[in-house]
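Excluded from the complex is one protein chain; the other protein chains are retained at their positions.
On to subunit A.
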Amino acid sequence: MLKYLNSLTAITLATMAIATAADAGPFGLGRAATSDEVAAWNLDVRPDGSGLPVGAGNVEDGDVLFADNCASCHGDFAEGRGNWPKLAGGVDTLDHDDPLKTVGSYWPYLSTTWDYVNRSMPFGNAQSLSADEVYAVVAYILYSNDMVEDDFILSNETFLDVEMRNADGFIIDDRAETEYAQFSAAPCMENCKAEVEITMRALVLDVTPEEEDAEAAAQEQSAPVSKTKAEAPAAAAPVVVPVQESALDPGLVAEGAKVFKKCKACHQVGEGAKNKTGPLLNGIAGRAVGTIEGFRYSKSFQELSAEGAVWDDAALAAFLAKPKAYAPKTKMSFAGLKKDSDIAAMIAYLKSVSP
């Protein structure tokens, strides 16, 4: 019934569109877009600055915003962490082996940086920055690349004053001229070369992921019960919080494991977990806040740790719901879990993880 009603609504809307559009297209399908709708989605910015909203931001504010929203992946100075993109450095490396391509060394247009930060960043919390904040973050990225001074203010008016180092570094695809003729000779079939020698072997590097073979996988599939049993003792060997394990709802834990996919980009959990962009989460339930060795906590967590805060259910739920409300200076860019059911599942899952 609901589906039927939905279809009816759609038909009504379509009819309205036909009725109101003075000159409909060949099929008269769709409806006119409102100006608010176009404004909401038509956000792209061109190299000439068209599409930029009015606004401004300075390097100093950008520094703070960058530390809060970007540094967990891109580093405090836009130098990048681990495998995450480096946004600064690499000048004069484009003709070297493994050139370092950054906003400073490679990007030809400033519009691309503004547009990308505005629409696609921060990672996992896109479109959360105001226009002024985007100007400030971009100003800081330029400063990190030694392209502007520390008193620079980026605005829709100063935008075109910024010179991009690699603006002239691109040519339009010329394969048709430089390659196609020489790659279109009649192919040789016999005596094409005198000698053939192996010059390089993949096995020397040995960087290929190992595969699970079909039999092992099949066994795993056909015997899930015994596998679970075998692993159960390890999972149920808590040192700090012995009671909670037995009370956990397996369904909820499984649900939480799914929700945890959102966190995996930055957090590891389980056997062999290490600190990544975020701290490892083994045994987090019941643990004192901010106590994982080797992790550089934000000021908020250093303070909470000094106060003796503990990750009990209430603290976990509060942080998971609104990270920045619980710990205003947290480096975690994740916006929070919207559904209470997801939060409950996540806490159950985190509890299920052995310390």
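One rule holds in what follows: a residue touches a chain if its C-beta (ideal position, glycine included) is under 8 Å from a C-beta of that chain, and two chains touch if they have at least 3 such contacts; residues count from 1.
The rule is short, and it goes like this: contacts and distances are computed from a predicted model.
Asks: Given the options "PadR family transcriptional regulator", "Sulfite dehydrogenase", "sn-glycerol-3-phosphate-binding periplasmic protein UgpB" or "TIGR03546 family protein", which would UniProt use as the protein name of the unshown chain?
Replies: Options "PadR family transcriptional regulator", "Sulfite dehydrogenase", "sn-glycerol-3-phosphate-binding periplasmic protein UgpB" or "TIGR03546 family protein" narrow down to "Sulfite dehydrogenase" for the missing chain.
Asks: Suppose we count only contacts with the excluded chain; which residues of subunit A make the list?
Replies: Against the left-out chain, subunit A lists 6-7, 10, 13-14, 21, 23-27, 29-33, 37-38, 41-47, 73, 82-84, 94-95, 97-99, 101, 103, 106-109, 111-112, 115-116, 119-120, 123-124, 126-127, 169-175, 178-180, 182-185, 187-203, 205-215, 217-218, 221-222, 264-266.
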